[in-house]
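One protein chain is absent from this view; the other protein chains keep their places.
Moving on, here comes subunit A:
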Amino acid sequence: MIEFDAVTVIYPDAAEPVLSGVDLRIGEGELCLVAGPTGSGKSTLLGAVNGLVPHFTGGLLRGRVRVAGRDTRTHRPREFAGHVGVVGQDPLAGFVTDTVEEELAYGMEQLAVPAAVMRKRVEETLDLLGIAELRRRPLRDLSGGQQQRVAIGSVLTAHPRVLVLDEPTSALDPTAAEDVLAAVTRLVHDLGVTVLMAEHRMERVVQYADRMLYLPGDGRVLDGPPTDVLAGGPVLAPPVVELGRLAGWEPLPLSVRDARRRAPALRARLAGRPRPSRPEPGSAAALTARQIVVRYGEIIAVRKVDLDLRVGEVVALMGRNGSGKSSLLWALQGSGRRRHGTVDVTGRDPAELPARKARRLVGLVPQTPSDLLYLNSVAAECAQADRESDARPGSCRALLDRLAPGIDDAVHPRDLSEGQRLALVLAIQLTAAPPVLLLDEPTRGLDYLAKARLSEIVTELAAAGHAVVLATHDVEFVAGTASRVVVMAEGDVVADGPTVEVVVSSPAFAPQVAKVLSPDPWLTVAEVEQALT
């Protein structure tokens, strides 16, 4: 179905090719997972399938890419519309119309499909993806998971044989991600569509994949069944695979089910061994919030929430999209809306202080960290941060070097990788030395390495006496980092307690290791490793 012959892609101004000499044959009905660290060329590989690389992005492509017998050299992306369906990371950015039904029909209108056929296909696709009740809804009002399913549906109506998905679940909560992945696997199994999917959170996808393309970042592509690719060396892997490596299971388990079948022996070995203790937070209160209410017109986003943070504590704030996590963070910081309630940080309420002083009490890194960056070099941003915080010149740069060493002063912030950009914004916010730090969705777009580094950073910050709150969907990150979990639903706090207690019993929020080893309360591979040695 998809053929790559000695494909080399090099972008202008780049010293090394992103892909070099890639040969691939992907057959019909395969679900192919494309993985690798940030910047390793996953998006380039996906874009090359329908010719967006190089027709749309620029750059030089040597070799030959053929899909369904058509060469991307002679056919432009629009001529692949009937063969390849492409869904980007942010579905909202790719929508052309404004209601679900029209969006599903758009691609077919371009292909001049007769009206009667269009109507039929729209109805079929609505049912196939389980979005029939949304048909007349405006696209902007849908939740993230619904939008992603509509985006998949909107390319499916053209009946493509190949579906290319670029991080389809990166912004979704675990349950919404399950919905999208269920829809995708159904397409592969029932319709025999070939799916090429890039994903950072391999733990969500790898069990469904027939094949894995791993891009280590040097232009090569490691190709093979997931177990073989993951077994073959220093490849970033999901926790269940790491656990398999640790326990020496052969072949490597890809799903919780595989691992659980082998787990009794490991559980027996672990029985009686103490869980490595996590650093206890101090007893002093860092932040005390009482009766916080946030409402937008009729919608109540946060409903009389009380929250206490202690010095040196890392709290994870979880819950589905739209459950009020971000609203709560912004209300705590003081620059967001707050209808009612009090926040007390060292005796003062950040909402009553000017923004300049509030950020010395509570620092917040928003969901899109780049919103905070507007200067044209890292050095300029750092200097500006020092001035804003009345800090000694060089403080921000020193922080940045601790968080992410080796970033060149002259680089434009937009050219940094996601992880580096997050580190820069974190450094800027830390320059003001706030005792409380709030991070909204910090793991978005980070690969396993960057996430591990972020986890270290957060732990260090907590050890230095900061109280840190992470609003996130990433259960694995929470399991490895947070000492306490607060779960929100519809603006209420529905659970609040130590990570082990809240997370192990929850079907949606339990990390893979907990699922494999339950009822014993192990959360991460690192813990298991420590206990065994």
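Basically, a contact is a pair of C-beta atoms (placed from the backbone, for glycine too) under 8 Å apart; a residue touches a chain by one contact, two chains touch by 3 or more; residues count from 1.
Here, contacts and distances are computed from a predicted model.
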item: Listed names "Na+/H+ antiporter subunit C", "Glycerol-3-phosphate dehydrogenase, anaerobic, C subunit", "Chemotaxis protein CheA" or "Energy-coupling factor transport system permease protein", matching UniProt entry of the absent chain; value: "Energy-coupling factor transport system permease protein"
item: Touch with the omitted chain, as defined above, among A:26, A:105 or A:172; value: A:105
item: Omitted-chain contact residue, chosen from A:32, A:65, A:84 or A:423; value: A:84
item: Which residue of A:237, A:289, A:302 or A:373 touches the chain not shown here; value: A:373
item: Chain not shown, touching residues in subunit A; value: 50, 52, 56, 76-82, 84-86, 88, 90, 92-98, 101-102, 105-115, 118-119, 122, 136-137, 140, 154-155, 158, 330, 333, 335-336, 355-356, 359, 363-364, 366, 368, 370-374, 385, 388-389, 414, 428-429, 432
